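Below is a structure I'd like to ask you about.
All protein chains but one are shown in place.
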Amino acid sequence: MINLEAARRIIAAAEKKAAELKQPMNIAVVDAGGNLVAHVRMDGAWIGSIDISIKKAFTSRAFDIATKDLAKHSQSGDQFFGIHASNGGKVMIFAGGIPIRDGNKKNGAVIGAIGVSGGSGAQDHAVAEAGAKAY
Amino acid sequence: MINLEAARRIIAAAEKKAAELKQPMNIAVVDAGGNLVAHVRMDGAWIGSIDISIKKAFTSRAFDIATKDLAKHSQSGDQFFGIHASNGGKVMIFAGGIPIRDGNKKNGAVIGAIGVSGGSGAQDHAVAEAGAKAY
Amino acid sequence: MINLEAARRIIAAAEKKAAELKQPMNIAVVDAGGNLVAHVRMDGAWIGSIDISIKKAFTSRAFDIATKDLAKHSQSGDQFFGIHASNGGKVMIFAGGIPIRDGNKKNGAVIGAIGVSGGSGAQDHAVAEAGAKAY
Partner (left out) sequence: MINLEAARRIIAAAEKKAAELKQPMNIAVVDAGGNLVAHVRMDGAWIGSIDISIKKAFTSRAFDIATKDLAKHSQSGDQFFGIHASNGGKVMIFAGGIPIRDGNKKNGAVIGAIGVSGGSGAQDHAVAEAGAKAY
């Protein structure tokens, strides 16, 4: 279960990684219901990324998948193309969202997700990974 | 200016008050542009209040007014009735949002706002007030 | 026809009135199609009123009526109650929108409208009136 304490631990680890990368980020954590537990915008991070970080976290829990991997199937010509128009526009199909699994085990049940936005896709994913590991 | 450090100080004070009232809350802080800086959902707080807390904070900055006071003018028959349909549904017209003024002075420029949702109107306002004072 | 030159004349007159009232305003002008011709936010005017000013202008042209008068019929229990939920939330039912009529004649065709938001209902209406007269 992702409570506020866990969300803060996840966010702290993500912030640390973002600081290392010198790229301010928006970081959001959702619970098993896909509902927001906590969000922070680091000083200087893009205001357009507030919404994106929250929606990347939602998307990762909604489909139990990293948004980086969902992206592969959601391009024009691929099997899920158009999925970004579903769920009232809450589905983000680019890197930065990662599911969080029970006990951080590969086959653990998904109990929430982290979403990160504020840099390149590779940076967002790296920061999300650092956060997810801290659960 | 409301940076992340200030938002965290505001949220911590609001959480303390919510704990005293034994009522878990959603607490959100926006900056001068009405954009989210940070949000937390305390354990057990309503998931329907995530959105409301963020929108109460937006509303208080958007009109430089406590949502409790905006409520008085927004009932059927009053001068602002219908304002809740504006701004894409982001205007909340019940207690829990309070503007944050520069230096906490009565005539200071509004530099952001706090929005709280999770209990009665009186509880939400009290928690928002505790948060706003901590700026 | 309300072209950009006319819209600027209307806005200038409205700004003058707002300055007299010492209340910064958002001022918008739409044409016969209900589409925005120009908008200004005076320094210090509420950011929540940007959207409202544009929608008051739309509403006044959409129903060829001052929003102050539409308000009378749109309260709970009255014949148009609920109209604010129509048109994708673009209908504002409180004072500050006024139709602009050809030649400023009472029975002239409606060729556009002005919408003002930033103060009390009475202030918004007064500023809109000053603007409309300048056409």
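We just call them A, B and C in the order they show up, numbering each chain from 1.
The rule is short, and it goes like this: a contact is a pair of C-beta atoms (placed from the backbone, for glycine too) under 8 Å apart; a residue touches a chain by one contact, two chains touch by 3 or more.
The structure presented is a predicted model; accordingly, all values stated were derived computationally and were not measured.
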| item | value |
| --- | --- |
| Sole residue of A:17, A:41 or A:55 that reaches the chain not shown, by the stated touch rule | A:55 |
| Which of C:14, C:47, C:92 or C:130 contacts the chain that the document leaves out | C:47 |
| Hidden partner interface residues of chain C, rising order | 3-4, 7, 33, 35-43, 47, 50 |
| Touch list for chain A against the chain that is not drawn | 46-49, 51-52, 55, 71, 74-77, 84-85, 89, 91-95, 120-122 |
| Sites on chain B contacted by the missing partner chain, in the whole complex | 31-35, 88 |
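Operating definition for what follows: only the chains that are shown with their structure count from here on.
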| item | value |
| --- | --- |
| Length of the line joining the C-alpha centres of chain B and chain C, rounded to whole Å | 29 |
| Between chain C and chain A, distance of the C-alpha-averaged centres to the nearest whole Å | 42 |
| Overlap residues in chain B, where contacts from two or more other chains coincide | 33 |
